[in-house]
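One structure coming up, written as structure tokens, with questions to follow.
Excluded from the complex is one protein chain; the other protein chains are retained at their positions.
Going by the order they are written in, the chains are A, B and C; count residues from 1 in each one.
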Amino acid sequence: MSMDYREYILDHYRDPRNYGTLEHPDVHCEDSNPLCGDQLGMDLQIEGDRVTEVRIQGRGCAISQASASMLSEMIEGKTLEEVIALGKEDVLEALGIPISPARTKCAFLGLRVLHRGLAIAGLEQPQEDEDE
Amino acid sequence: MSMDYREYILDHYRDPRNYGTLEHPDVHCEDSNPLCGDQLGMDLQIEGDRVTEVRIQGRGCAISQASASMLSEMIEGKTLEEVIALGKEDVLEALGIPISPARTKCAFLGLRVLHRGLAIAGLEQPQEDEDE
Amino acid sequence: MLTSDNTTPATTVHSTQSGRSLAEIRQDFPILARQVHGKPFIYLDSTASSQKPTAVLTAMNEYYHQHNANVHRGVYLVSEEATAGMEKARVKIARFINARQSKQIIFTRNTTESINLVAHTWGSANISSGDLIILTEMEHHSNLVPWQLLAQRTGARLEFVPVTDDGLLQLDVYADLLRQQPKLVAFTHMSNVLGTINPIHEMIAQAHAAGAITMVDAAQSVPHLPVDVQALDADFLCFSAHKMLGPTGIGVLYGKKALLEAMPPFMGGGDMIRTVKLRESTWNDLPWKFEAGTPAIAEAIGFGAAIDYLNALGMDNVRQHEREITSYALDALKAVPGLTIYGPEADQRGGVVSFTLADIHPHDLASILDQEVGVAIRAGHHCAQPLMERYDLAATARASFYIYTSKEEIDILVQGLQKAQHIFRF
Partner (left out) sequence: MLTSDNTTPATTVHSTQSGRSLAEIRQDFPILARQVHGKPFIYLDSTASSQKPTAVLTAMNEYYHQHNANVHRGVYLVSEEATAGMEKARVKIARFINARQSKQIIFTRNTTESINLVAHTWGSANISSGDLIILTEMEHHSNLVPWQLLAQRTGARLEFVPVTDDGLLQLDVYADLLRQQPKLVAFTHMSNVLGTINPIHEMIAQAHAAGAITMVDAAQSVPHLPVDVQALDADFLCFSAHKMLGPTGIGVLYGKKALLEAMPPFMGGGDMIRTVKLRESTWNDLPWKFEAGTPAIAEAIGFGAAIDYLNALGMDNVRQHEREITSYALDALKAVPGLTIYGPEADQRGGVVSFTLADIHPHDLASILDQEVGVAIRAGHHCAQPLMERYDLAATARASFYIYTSKEEIDILVQGLQKAQHIFRF
């Protein structure tokens, strides 16, 4: 049995948390992974300095959808400062499995949508892609 | 001493035969070798079925200029039929030395101008380049 | 096609190509002996790019070690050797597709550049606002986006031949579209997703009857089938070396001479000129008019060696081997529960099988196959997003075959699919 497909990952894939949309999101962003077509959208509700509600929509592989689902759980209820600080390490830790290079774009799709959305809403600095 | 630069070739190069132009040529053509820039022009006077006068103009390497000079000698006084029949073998025979692949365009520049000129004047069929 | 070879028992069950056993052929591809994740490497992604036989690398190494120099303008021996090597390769390629003259073979980087070249040059000279270009729904992005860009530049219209549920072109719609007097019809000879081999001989004849020029994307056909450009009467046709045992970095545009001669140049620079003045220039003869700058010399020579290798096998034998492997694979895959295959039956199909397995995303499937059984397949939209949309798919898994593919490898693919089902439990 493959180490890369632990039960909880399949569970998040089959039954993504916070799935759906918000009617009047304060932040909305969607993006796709150009090389494989995985799609993800994210809606955030913000009250004061806190993210009070998250919804995600998407279609794609188990890694992209499960990681977005896990991310949505991490976000909800956190302060904006805490959400802005979320990085690749946090996603990898939540996934708990090694991610091969070709799959990193899947694993980080949700994270990318999150930070893009916050940047578009003027809530954080746009991030420069770093050089490998 | 290089076999490729026999005395008679250098002599034709230094002192090309039939050098100059005709005032009212029946056939005129000029061309250059795109890869090395050698230039050659040729004027023919035709009376009846005979090439009565030839003039060449050009600048380029010893091989291109000497072969054109030799060709001009072969042409003058010949019938059109004989001139049309002149081919690469004739030029190579006149040069009398082995011509390396990179220099064949030099060696046959005069011949090419001759046949192009005759074709433009409607005196022979345009020749298809053959495949190597 | 079957021979028995007592010294290597594993090969007795395989068809052979030109009398060589599959085991012998596989020896020519060192990568097939490597391991991935501790398992023997099984390469089922030749549609994306083929593996290379040692002979191709040897030819390129010999060039670099013994004959390396820039071509065309060198007077010295080594440059003459380099030029001769490159131009000999051009002649081999011309003969391989039965072009009348080697000057009809233009070297490009790949199929994609070949198509862009035509869209830029022939396109700019011949397409204007309102003109119709016919494509198909099964085109690779490389035979789609260049025409979109041309349409944007010129105001031309694009229409598409739809595909049936079975992955065939709807030829009745094609006939209808031809009545609208298209200027150009561009289609793939073989789909890289469905494997469909299109009836391009008839399609070209119909296009010509309608007064259109044809562009054939032969990226998937020239590597796998005998292709004869004169018999097909194709106007433009293109393919890539890397999909047919050759190196990366080189492809071909074939064109009819009159068309190529009438076309303006694509890129300007060294080698493509006759005379250059400060403000104007004149162009060199074919094929060099379209080959600006230092060409992919070693790659041309490697491409020539790939052609030699394929010729030695015989393209009929290549096709026959793939036909057998594909039938075998289709039968084996059909037996996997929950598996859906896209595209036509074996007789209209090249060595490509796209499929999905229940609700397992193709990327996950490909990861599992790689890690669990060492099988390399492709997963995704295969550069054919509109076709994916046509079938309402985000992606498919795709296994594809070539001269070195064995039935045992197909068996291991199937075992891998069963493991994936087990992991995703259904």
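The working rule: a contact is a pair of C-beta atoms (placed from the backbone, for glycine too) under 8 Å apart; a residue touches a chain by one contact, two chains touch by 3 or more.
Predicted model only: the values in this text are computed from it and were never measured.
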| item | value |
| --- | --- |
| Which displayed chains the unshown chain touches | A, B, C |
| Candidate in contact with the missing chain, chosen from C:L144, C:L177, C:L286 or C:V353 | C:L144 |
| Sole residue of C:A332, C:C383 or C:V414 that reaches the chain not shown, by the stated touch rule | C:C383 |
| Selected from C:E280, C:D347 or C:D392 as touching the chain missing from the view | C:E280 |
| Absent chain, residues of chain A that touch it | 32, 34-36, 100-103, 129, 131-132 |
| Positions on chain C contacted by the hidden chain, ascending | 30-31, 34, 36-37, 41, 43, 45, 48-49, 51-52, 57, 60-61, 64-70, 73-79, 109-113, 115-116, 119, 137, 140-146, 148-149, 151, 158, 160, 240, 242, 247-251, 265-273, 275-281, 292-299, 363, 366-367, 369-370, 375-380, 383, 385-386, 389 |
| Residue numbers in chain B that touch the chain omitted from display | 1-2, 4-5, 10, 35-39, 59-63, 100, 103, 106 |
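The criterion applied here is as follows: only the chains that are shown with their structure count from here on.
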| item | value |
| --- | --- |
| Gap in Å, rounded to a whole number, between the CA centres of chain C and chain A | 37 |
| Chain A and chain B, separation of their C-alpha mean positions in angstrom | 76 |
| Centroid spacing, where centroids are CA-atom means, of chain B and chain C in whole angstrom | 45 |
| Interface hub residues of chain A, defined as touching at least two other chains | none |
| Chain C: positions in contact with at least two other chains | none |
